[in-house]
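All protein chains of the complex are present and in place, except for one that has been dropped.
So, chain A:
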Amino acid sequence: MRSLLPLAIAVLLAGCGKAHEEKPHKAPDAPVSITNAGQQIDAMRRGVPIDKEASPPPMARVENFDRPRPINYEMQPPTIPHAIDNYQLTVNTNRCMLCHTRSNAEKFQAPPVSDTHYVTRDGKILEQISSRRYFCVQCHVVQTDAPPLVENRFQGLDTSFAAGETR
């Protein structure tokens, strides 16, 4: 009986192996590169057929040149002209306000936060930034060098004013 035991185990194991044998995976098709990224706005697949795998365009880089960009329309929140990687903007701390708070703005040569940001919704003027303006990146965002998804003929504030004058 004892001599049969290894044999039984071997048979059992062989059975297991058969049962779990998998079919070889089919080699995936070569990825299709996204060529017309700038022309259409199929954001999900960018025109790549549903049975093909897309090879994504290179990741865009955040512009980091520290010069304020012109705004495009009245009351536009200015965009951030520098990288903000790993800036902690939490309930505990606000990295943006290290430089952009009124008291530090000159020291760090940063544009101070607008006066409107120190006013509560009841019109009360505060010493610290109002909590409704606390999370800066709700309105102010970095810009990347990504190509626009669709053609855009929007003209900014300055250009439309200039066009108005000449008309």
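The rule we apply is simple: contacts are C-beta pairs under 8 Å (C-beta built on N, C-alpha and C of every residue); 3 or more make two chains touch, one makes a residue touch a chain; residues count from 1.
Please note the rule applied: contacts and distances are computed from a predicted model.
Of the candidate names "Cytochrome c-type protein", "Na+/H+ antiporter subunit C", "ABC transporter ATP-binding protein" or "Branched-chain amino acid transport system permease protein", which one corresponds to the UniProt protein name of the undepicted chain?
Hidden chain identified via UniProt as "Cytochrome c-type protein".
Return the single residue from A:60, A:98 or A:146 that touches the missing chain.
A:98
I'm checking contacts with the chain that's been left out. Which of A:64, A:120, A:138 or A:155 qualifies?
A:64
Need a quick check: the contact residues on chain A for the chain that isn't drawn.
These residues of chain A touch the chain that is not shown: 64-66, 82-83, 85-86, 88, 90-93, 95, 98-99, 104, 107-110.
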